[in-house]
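Missing here: one protein chain of the complex. Every other protein chain is in place.
Order as written gives the chain letters A and B; numbering starts at 1 within each chain.
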Amino acid sequence: MVGETLQKLLMTAWLLPLLGFVVEIFFGFWSKNPRHSKAAAWTAVGCIGAGFLCSLTALVMWGTASNAFDDGDAEGWMSQQADINHARHPHHEADSSEGAPPHEHEGADHDAEHHGSSEAGADHILTAVATEDDGGPKLERGQTVYSGTIYTLGVFGSLELTLDYYIDSLTLVMFTMVTLIATCIHLFAIGYMSDELTDEYVDHFAHKADGSHVHRPGRFYRFFAFLSLFCFAMLGLVLAGNIFQVFIFWELVGICSFLLIGFYTERKTASDAANKAFIMNRIGDFGFLIGLMVLWTYFGTFRFGDTMVDNEVVDQGLFSMVHRAEDGNFDRDELTGDVLITGTDGHVLTNEDGSNRQIPYYLLVVVGLGIFAGCVGKSAQFPLQTWLPDAMEGPTPVSALVHSATMVAAGVYLAGRFFPMFVQEVLLTIAYTGCITLFLAATIAMVATDIKKVLAYSTISQLGYMMLGIGVFGWAAGLFHLITHAFFKSLMFLCSGSVIHGCHHEQEMPKMGGLLKKMPITAITMLIGVIAISGLAIPGVIAFSGYHSKDAIVASALAFKNANSAHFLLFFIPLLTAGITAFYMFRLWFYTFWGAPRDQHVHDHAHESPWIMTAPLLILSVFAAFCAVGGDHGYLYLLLTGDEPAHLEAGVTAVGDGITLPAIQDIVDEHTTAGTWALVAAVSGTLIAYILYGTNFVNVEEMKRQLAGVHGFLTNKWHFDELYDALFMRPAHKVAAFCAWFDGAVFDRILHGAAKATVVVSKWDRVFDENVVDGFVNLIASATQSVGTSLKVVQTGRLRQYVMFIVLGVVALFAVMFTTFPG
Amino acid sequence: MLHDPDLNSYLFIGAVLFVCGVICMATKRNAIGVLMGVELVLNGANVNFVAFSRYTTLGLDGQIFSLFVIVLAAAEAAVALAIVLNFYNNHLTVDVDRGNKLKG
Partner (left out) sequence: MNPDVLLSAIIFLPALGALLLAFLDSRAVVQIRAIALGFTVATFVLTLMLWGQFKYAEAGMQMLVVKEWIPTWNVYYRLGVDGISLPLVILTSFVTMLAAVASWSINKQHKGYFILFLLLETGMLGVFLSLDFFLFFVFWEVMLLPMYFLIGVWGGPRREYAAIKFFLYTLIGGVLMLIAMLMFYFNSGGTTDSFNLIELAKAASGTSTTLTTTLSPNLQITAFVLLFIGFAIKLPAFPFHTWLPDAHVEAPTPISMILAGVLLKLGGYGIIRVAFPLCPYGAYYAAYALVGIGVFSIIYGAFAALAQTDFKRLVAYSSVSHMGYVLIGLGVWKIGEATGKTINPDMWLMGINGAMFQMIAHGVSSAGMFFMVGVIYDRVHHRDLNKFGGLMGRMPLYSGLAAGLFFAGLGLPGLCGFIGEIFVVLSAWNYSPTLAIIAASGVILTAGYILWAMQRVYMGTEYKGPHSEDITPINGRELTVAGVLLAFAIILGVFPGILFDMMQSSTGALVDSMQLGYEKAAATLNELQAMR
């Protein structure tokens, strides 16, 4: 079975880094010479490299088993795609007025006869049909999703929380991308981190109180342990078969990011940045949690896909619980407007009391926004973008792997993965968030001087592009850009790492310049990355990856603008920013590698990096340049979109005065127009950068002085840090101080007051006791005594007198008796 | 005019004896005299006991009671005489007015 093999391969690729982590973190225990040995690093490389081979095998298997490359012309596969989409929803067939396409019958058949897993108990396969490997019919596009359960966390009646896997084209492409880039970066890091291979590492950026530098043992193996843990978490995130599991690994990549940003724990800036990153991510995760709660309450499951046993759906996944009608909108209850919750076959599910199961539409918006809030945090989108530039405190390989290629892209990945559940309002929010982010970050990147900061802002900006792409219904475009960006941005980060390594940890571009001759490989590979991200190309002749993917996004935006003219900004701002992107990237390149050296000291020390660092650069530059070759007819695009959400094909029609989402054909129609505009923008940006920084025609310093206001605003990152500090940080600490004060001042004071009151009461009690109670007793005693004293006179001691008393007494008694009881 | 003595006659005799005894106790300063008064009082009571016993349905109770009283009186007299002797040893007199040491 293809699905089972794929699962095993990917599970291996996923778990190997965890094994690596366990080996490496305890490296100090089983190595004789842990501070000088590179064994830990090679273990990590081995694990992730083996993971890459597994992923690649899986991808190739999947590619050959399916008709993924049955591309033909664009029209061709797209119409085929349409057929299959129809076939996947047989009840649509009746409505479909189109003539029955040739594949339809076959598709429907496949849908009907699911081949269950041959192994009893293995929950396997879903929407998909697995075919016999050789000779059997190939898998159709859009039908190759495998999902099932790895193990169960907890079962509560009908509720079940599990760890699942969900394997489709997106999973496979992401796996391959992540493992490939990670392998390259691991190799690079062996060279970059080699100065940690010492018993006494001097950290020039951490100053003690007396001004001396911190001396500490090297932490080479610890770095690789963290990297391995990160790879495990990241791959787990991609493999995750349910949104809860995504959340689990979401947090785990977050903590790995925390550990890696704060790798130089001695530096205050590093630990601050690490905390900031984690806490800002947690703000996003707060939203994520809200989304999860709503999903859990209304759907009772977190699974993406259905779990099948023996052709029966045993556990329904989220994606088949809401059903899209012909016009692309969710089926809704006619009276309440709530979205109906359906079974896999499209029938509405019912509650125990017979009423239809449904979820209010606004809660579906809440779900979408909540999940997206998580994405905002992880992908550093507006308004949670401020952590990513600070995260550059981590070692450069970390920036390349975690903070550009993989983890930050996880937000986009999740938005893509969860796409079938998003409604128009959410998509529009995503689009505008992306749009604001891409512009905001690009403007800051124009003035940043730290080479890594420029790249960081560029990352944020590019992530904004991806979000925008997804938001304007360019699902494929956004994820396409995710992959291409991962290659060229990790390449550029590694190049910057090579520069920093070569210049002895100098990161300020104004101190560089003219490094082209000293570091030719780095400079050339960097140029490839810069061209790729800028989207420069000679159409029809040669185009690097970024051209294709950005083109796709701009085309989607244009199609969206055509469909919803009110949202024209969603097209123009990205277009403008395409120019800005080209400008700041070439500015970076010219600043660093071109012209004359600005700091002779730095220049003298600069040297090209060793082969272990340049080799990954070369590998990545090949991918950065050519991974997207062929654009939307190319292998990458076809692989990636193999299982794209079904409703993309026809678009979504607006409800009332809502948003219309363009169909794929509409986007394809805009490709040429959008591509031209984007290219014009990129070329003008490049030219401006060349004029300002590549030549001496213009005095840049003079310009800065004249535009000091704007420049200051931008260098201060639009004052977001100050704003958040004033808005959130300080109030939080105020509230915290208040709570602590409240505890002491109110509760304890009440308590102490009560205690004191008790003491006062006891004192009064004592007074009362001594005076009133004792007084009474004493009174009785003294009264008795005085009576006795007064009676003692009677006791004369005279016998005869006593007899007299007796006699008188008797007489008196008699008298009384006779008077009282006469007769 | 002599008739059969009835209960009242005996009670009258008892009362006379009692009052004589009491007066004797109250007036005699000699301790022996006082003791004799006591004997009179007791015997007055004895007369009453016997009389009631004879004239009512008490049966022999009264007689037995009076026997007890006589025995008791004897014992009392013995103790009292011992006290008197001791008193005399200490004070060289048997005048009860001199024995006022029990004064409160």
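One rule holds for everything that comes next: contacts are C-beta pairs under 8 Å (C-beta built on N, C-alpha and C of every residue); 3 or more make two chains touch, one makes a residue touch a chain.
Source: prediction; values computed, not measured.
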Contact list for the unshown chain, restricted to visible chains: A
Sole contact to the chain not displayed, among A:V314, A:V680 or A:A732: A:A732
Among A:L19, A:A39 or A:I290, the residue in touch with the chain that has been omitted: A:I290
Absent-chain contact - pick from A:E312, A:E326, A:D604 or A:D748: A:D748
Contact partner of the left-out chain, one of A:L15, A:I248 or A:I524: A:I248
On chain A, residues whose C-beta touches the chain left out of the figure: 151-159, 161, 206-209, 214, 216, 247-249, 251-252, 255, 258, 262, 265-268, 270-272, 274-275, 278-279, 282-283, 285-286, 289-290, 292-294, 296-297, 300, 353, 732-733, 735-743, 747-748, 751
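Just so it is clear, only the chains that are shown with their structure count from here on.
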Interchain centroid distance [CA atoms averaged], chain A/chain B, Å: 121
Residues of chain B touching chain A in the complex: 22, 25-29, 34, 96-97, 99-104
Complex interface listing, chain A residues touching chain B: 791-800, 803-804, 806-807
